[in-house]
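Below is one structure, written out as C-alpha cells, with a few remarks after it.
The other protein chains are all here in position, but one chain of the complex has been omitted.
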Amino acid sequence: MNDKIDLISLKDELQKKYERVRSFSKELCEPLETEDFVIQSMPDVSPTKWHLAHASWFFETFVLKEVFENYKSINDNYNYLFNSYYVQVGERFFRPNRGLLSRPTVKEVFDFRNYIDEHMQKFFETADEELISKMKVVLEIGFNHEQQHQELMLTDIKHVFAQNPLYPVYRKAKVISSNEISKINWIEFDEGVYSIGFDKDSFFFDNEKPNHKTYLNSFLFADRLTTNKEYIDFIEDNGYSRTELWLSDGFAKVEQEKWNAPLYWKKIDNKWHHFTLNGLKEVDPNEPVCHVSFYEAEAYARWANARLAIESEWEIASTNILIDGNFVDERNYNPIPLNENNSKIKQMFGDVWEWTRSDYAPYPGYKIPNGAIGEYNGKFMSGQIVLRGGSCATSKDHIRNTYRNFFPHHSRWQFMGIRLAKDLE
Amino acid sequence: MNDKIDLISLKDELQKKYERVRSFSKELCEPLETEDFVIQSMPDVSPTKWHLAHASWFFETFVLKEVFENYKSINDNYNYLFNSYYVQVGERFFRPNRGLLSRPTVKEVFDFRNYIDEHMQKFFETADEELISKMKVVLEIGFNHEQQHQELMLTDIKHVFAQNPLYPVYRKAKVISSNEISKINWIEFDEGVYSIGFDKDSFFFDNEKPNHKTYLNSFLFADRLTTNKEYIDFIEDNGYSRTELWLSDGFAKVEQEKWNAPLYWKKIDNKWHHFTLNGLKEVDPNEPVCHVSFYEAEAYARWANARLAIESEWEIASTNILIDGNFVDERNYNPIPLNENNSKIKQMFGDVWEWTRSDYAPYPGYKIPNGAIGEYNGKFMSGQIVLRGGSCATSKDHIRNTYRNFFPHHSRWQFMGIRLAKDLE
Amino acid sequence: MNDKIDLISLKDELQKKYERVRSFSKELCEPLETEDFVIQSMPDVSPTKWHLAHASWFFETFVLKEVFENYKSINDNYNYLFNSYYVQVGERFFRPNRGLLSRPTVKEVFDFRNYIDEHMQKFFETADEELISKMKVVLEIGFNHEQQHQELMLTDIKHVFAQNPLYPVYRKAKVISSNEISKINWIEFDEGVYSIGFDKDSFFFDNEKPNHKTYLNSFLFADRLTTNKEYIDFIEDNGYSRTELWLSDGFAKVEQEKWNAPLYWKKIDNKWHHFTLNGLKEVDPNEPVCHVSFYEAEAYARWANARLAIESEWEIASTNILIDGNFVDERNYNPIPLNENNSKIKQMFGDVWEWTRSDYAPYPGYKIPNGAIGEYNGKFMSGQIVLRGGSCATSKDHIRNTYRNFFPHHSRWQFMGIRLAKDLE
Partner (left out) sequence: MNDKIDLISLKDELQKKYERVRSFSKELCEPLETEDFVIQSMPDVSPTKWHLAHASWFFETFVLKEVFENYKSINDNYNYLFNSYYVQVGERFFRPNRGLLSRPTVKEVFDFRNYIDEHMQKFFETADEELISKMKVVLEIGFNHEQQHQELMLTDIKHVFAQNPLYPVYRKAKVISSNEISKINWIEFDEGVYSIGFDKDSFFFDNEKPNHKTYLNSFLFADRLTTNKEYIDFIEDNGYSRTELWLSDGFAKVEQEKWNAPLYWKKIDNKWHHFTLNGLKEVDPNEPVCHVSFYEAEAYARWANARLAIESEWEIASTNILIDGNFVDERNYNPIPLNENNSKIKQMFGDVWEWTRSDYAPYPGYKIPNGAIGEYNGKFMSGQIVLRGGSCATSKDHIRNTYRNFFPHHSRWQFMGIRLAKDLE
C-alpha cells in the first residue's frame, strides 16, 4: 500500500464512496412493489431483498464486527440467513430456498440496512488513520461486492418479471436513436509475449493477479459487438438445428431446453420481440445481441467463420481504451445500438459482458488468499467461462480491462453478448 | 329442487352467506404481511393471494359472466392466472409457478375481490326469483369452494412459515387446558346392509352421491382420536424403522424422505417440538397427533394391533353425531386436547381430518356432472385416499358426515390425523 | 386341511406338479440366446436368469433349508442376489441393478436350478407323511410363485426384445383365423348381497380371503373383451387428447410419456403395427386390445359410454364359467381373436388381464400372515389396481375366478386389456 496516502482525504473518499454505492442500491429499488422483492424465479436468482440484506451483512461481518467490540446485530438470525458462500463464517441458509422467506419483511430489511449505515457512519466518524488504512481493502471489497449485487438485482428482477404474463415494466425506456450498423472491421494484433493481469496500485480482485507473461499468436479482433440482426440471420439459417456448428454439450442443451433464440425472445405476429426491463418490445436489429449462452456465442462464431477471443486477446485489445460506454450509470438497463464511429474498437465496455473462449482458471502463480474473503473467487475456478468488459447493468467505476467475470457455459440471464475474433490466415 | 322455497328469504339467506364467507377470507389475512401472500413453498401450496384471487375468479366466471351480459373483467389476464383445473374454461397458468408472480400485487388482488363483491351485490339487488333459483347451486358451490380455499390458506401459510428459521407466529395461542386422556373405548357396530352417501335436500358435492347400499361386517370403532403421546410411543418403539409395519410404498417414502416423526416436528433439547400457527412449541401429549401421512397412519394402526376404518364404517359410526367440535370457527388453528367426556364417540368432527383405509373411488352409479363444474371431483378419483370429519381449519357449516375429502397417500401438510378401528374377533 | 387326504397320492401329486412346473420354466427358455438372459430393460423388468434363479431360491429357502439340517447352498451369495422383497429373509440386492450382473452365468444359474431339483427330488424321496403334510402349503406357494415368474419371464423378455431395432422373434406365430366380431351384448346381473372371495378347500393366495359379503347394485357386463378395432376408433376419435375423458393423473401421464397408442404399437406406412413375441406384425383388428394402462382402459370406457367393472362385479359375472381360454398352455404368447360363440360371456379367462375399477385393498377381516411368506401380498395393498382373469402368459392351473392380480395404474408391459361394464339405467 502507498505510504504517502493522505489519510484525511482517504477517509473522506471512502465514506463518500460508501454513501454513493449504498444509495444506488436504494435507487434501484424505487420502481419495485413490496411483492417484487420476495421472489426467486430459479436457483441462480436471488430475491431483491436477499441481495439488499446480504450486501449489508458483508459490512456487518467484515467491518462492524471487526471494529466494534460490543457490536450487537439487529437480529442474530440474519447472519445465517444472509451469508452466501462464505463457509468459514458459519452455516448458510440453502441457496435455492431463498425465495421461501417472507420474513424478514422488506421494511425490516431496509431497517437492517439503515442500522448498518448508522453504524458505518459511526465507524467513519471515529476511525483513526491506522484503522482506516487497515480497513481500506475490506471496504473496497464491500463497495465492489455491493456493486456486483446491484448488477444481480437488475438481472434477477428481469428474470422474475419475465415469468409474469403481465410483463411488468421496471422503468420506461429512454429514446435511443438506432442507426444502421456497418460491417465488422477486423483489427489486427501482432504475435508476441504480452503482459496480462492487474499491475496497478488500486483495487483489484485476487483472480486478476498475478500479472504474468503470455504468448499470443497474431489475431484479428472485431471492432464492434454482434448485433441482433446478425444473430437473427444465424437463427434463420437454421443455426439452432445444425449440429456441426455446436459443441457437443451445447447441442445437448439446445435439445434439452428447446432453445431456438436468446433468452427472453418470443415471436409475436411473426416478429421477434423480447422482454426487457423497459417491458416487452420488438427486437431492435441494431442493438447488440444479448442473453445468449457461451454455447450459442460459440456456435454463432463458427457459423460466422470466426471464433470467440481468448481472454488474454481481449485484454490486449482493450489496452488503452477509455473505460466508457453504456453502463448502469446511463440508466438504460438494456444494451443500446452503436452510436459512435470514432474509435477503432467500439463497445468494448458496457452494454454486454463478452463471452471469451477461455475457461475460468487461476493465473500462473495464483494463490487463494487466506481467510473467509479468500473464498470469494478461487473456489469457483472450474466449469465456468470468463466474460469481459461489463454490461448495461454494471457500474462504470466497478470495471477494469483486467476484470474477469465468470459464468457457466449455459448461463443466459446476465447481460451476455458476443464479440468475434479470428486467426490471421 | 324444492318448489315451496320462500324466495325472498332464499335470496336473503344466500346474500348473507356470501357476505359471511367472503369476509372470513379477509379475517384470515389480517395477521399477514404483504410478503407472506406471495410465497409458494412447494408445488402443493399456493400463495395466499392466489387463493384470494381464485375464489373471486370462481364467482366472476360462474356467476357474473353468466348473469351480466356486458360484464367486463377488471383485467382479462386474471382469467388465465387464477383458473386452476377447470380445463373447459380455458388455458391455465402452470400450477407450480404460482409463486413466481409478484404482480398483481396484494392490493390489486383485494381490488379484484372488491370489484367482484360490488358486482355480486348488484347481482343480489337485481336478481329475480327465477334467476336466484337458477343460480342457487352454483352460489352454494362458490361458498363451499371459498371455504375449501380458506382451509388451504391456513395449511399453506403454515407450510410457508415453517420454512422460515425465524418461525413466524400466525396468531398467538389461546390457553387450552390439557387433561390426561383415558384409554380408547371400542364402540361396536353390527354387520348388515347400510345406506351410504348423501340423501338430503341441501347442498352436497357430487362425490357424495348416489346414496347406495353397502354391506359391512361388524366392527369396532375407537371412541377418540390417537394422541401425540400414543404416537410418540410408536416412534420410540422404532416404528419408523420396522419394515414389517409398513406398506411397501410407505416404507420407500420413509427412507427417501428420511421421515422419523410427523411433519413440522423437531427435537430440541431432547424434547419433541412442533411448528404450529401459534409458533414453535413443545408437543402436548394430549393433543390429537396431526400432520401424518396415510402411510404413517396405516403403520401406526398396525403397530397398535388395529387398523384404519373404511370410509363407510366411519360414515355409519358418525350417524346421529352432532356436527360440533374444534373447527376454524373456534379460532384455535390447531388441534386441541380432548376436553369432553359425555359423548360415546368423541372428536368425530373438527381437530383433524381422519385418514380412512379407502381409496377415493366413485360410488356405484356415480356420473361426472356435465360442464366445467363437473371437473371438480370426478377426475381426481385415482391415487388418493378418503379422509373424513373436517379439521381445525375447516368451517363448521362446510362439513357433513357424508363429506369426502381426499389427498394422496404421502400428503402431510393438511391437518390430518388418526382414528383407529378394529375387526370384531 | 382335509384329514382324509391320501398321503401317498398327495406326495406323488406334489412331486409331479413340481416337475411339470419346473420343466416349463426350461421350455420357456429354449428360444433364448445366452445374451437374452442378462438384460433388464427397465426397473420393473428382471433378467430371465434372475427369474430362473429366484424361483429356485424360493424352494431352497423355504423348503430345503427347512427340512435338511445340513443343507449347504451351492453359493452363499445367491441368497443375497436372488432374494427379492422378503425383507425378513435378509438383505437384498437392489432391484433396479439386477441387469448389472453378468455373473453367475446362465450356465451357473441352470447348475443352481439342477442342484435345487436334485435336492428337491431327495426331499420327495425321503419325506414322510407328516413332513409332506407340513410342507404342502409352502410347496404349493412355490409352484404358484414359479408360475408367476414364468408369466414375468414372457412379459419381461418381450419388453427386452422390444427395445431392439432388430425386433427379435421369440417364437413364430401359429396361424389363428380371425373373424369379424359382433357388437357387445350386455349381460345383466341383479342387485343384492353377494359372497366374495375364496371359500374352497384348495390352494389360494391370502389376498383372496376372507370370504365375505358385499352388496352390489344391478349392473351390465360386456360379453367379450374390447378389440383392437374398437380401440383404434378411440384413438382416431382423438381419445388421447380429449382431457375430459381422462382421470387427471392419467392425462398427466399421457402428456409426460407422450402416449398415443398402446405400448409396443407403432405406425408404419400409415398402418398400426405392434411388436409381439411372434415379432413385429400388423395389428389384427379382431384381437383383444392389449398393453394398455388402467388410465387408458378407464378413458376408453368413458369414451364408450361405459365403465370398468369393480372387482366384485367381475367375480360374480365369472361364477360358474369354466376356466378355459387362451392361456400360456396354448403356446400363442399373444391374445387371439374371439373364435367361439357359444358361451354367454366369452374370453373371461386367458388372453388379457382385465383392468377393474377397484384399488387393491385388503378384504374385510384380512390379516397379513406371519413370517416371511406373509410379506407376499399384504404390503403391496396401496397404489395399485386389481386385474382379473389371467392372460395368454398365465398357466391355466394357476388361475381362479377369485384370483386378484394387481399393478400400478400406469403399468402397460403385462398382457393387460379391457372388459366394459355399465350401470343399469
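Here the chain labels run A, B and C in written order, and each chain numbers its own residues starting at 1.
As a convention for this text, a residue touches a chain if its C-beta (ideal position, glycine included) is under 8 Å from a C-beta of that chain, and two chains touch if they have at least 3 such contacts.
Worth saying up front: this structure is predicted, and the values here are computed from it rather than measured.
Engineer: Check the whole complex and report which displayed chains the hidden chain contacts.
Structural biologist: When the full complex is considered, the omitted chain touches A, C.
Engineer: May I ask which residue of C:Leu101, C:Ile232 or C:Ile345 touches the chain that does not appear here?
Structural biologist: Spelled out, the listed residue whose C-beta touches the missing chain is C:Leu101.
Engineer: Out of C:Ile39, C:Leu139, C:Ile181 or C:Ile385, point to the residue that touches the absent chain in the complete complex.
Structural biologist: Residue touching the absent chain, from the options given: C:Ile39.
Engineer: Going by the contact rule already stated, which one of A:Glu69, A:Asp201 or A:Glu244 would touch the omitted chain in the full complex?
Structural biologist: Candidates A:Glu69, A:Asp201 or A:Glu244; residue touching the omitted chain: A:Glu244.
Engineer: Given the full complex, what residues of subunit A touch the hidden partner chain?
Structural biologist: That gives, for subunit A, the contact residues 85, 87-88, 191, 193, 212-217, 243-244, 246-250, 294-295, 298, 310, 357-359, 361-362, 364-365, 375, 379-383, 409, 423.
Engineer: What is the set of subunit C residues that contact the non-displayed chain in the whole complex?
Structural biologist: 33-39, 41, 77, 80-81, 93, 97, 99-106, 160-161, 163-166, 168
The rule we apply is simple: only the chains that are shown with their structure count from here on.
Engineer: Can you list every chain that touches subunit B and also touches subunit C?
Structural biologist: The shared contacts of subunit B and subunit C amount to nothing, since no chain touches both.
Engineer: Nearest whole angstrom, what separates the Cα centre of subunit B from the Cα centre of subunit C?
Structural biologist: 39
Engineer: Averaging only over C-alpha atoms, locate the centres of subunit A and subunit C and give their separation in whole Å.
Structural biologist: 61
Engineer: In angstrom, rounded to a whole number, how far apart do the mean CA points of subunit A and subunit B lie?
Structural biologist: Here the centre of subunit B sits 47 Å away from the centre of subunit A.
Engineer: Going by the touch rule set out above, which residues of subunit C reach two or more other chains?
Structural biologist: In subunit C, nothing touches at least two other chains.
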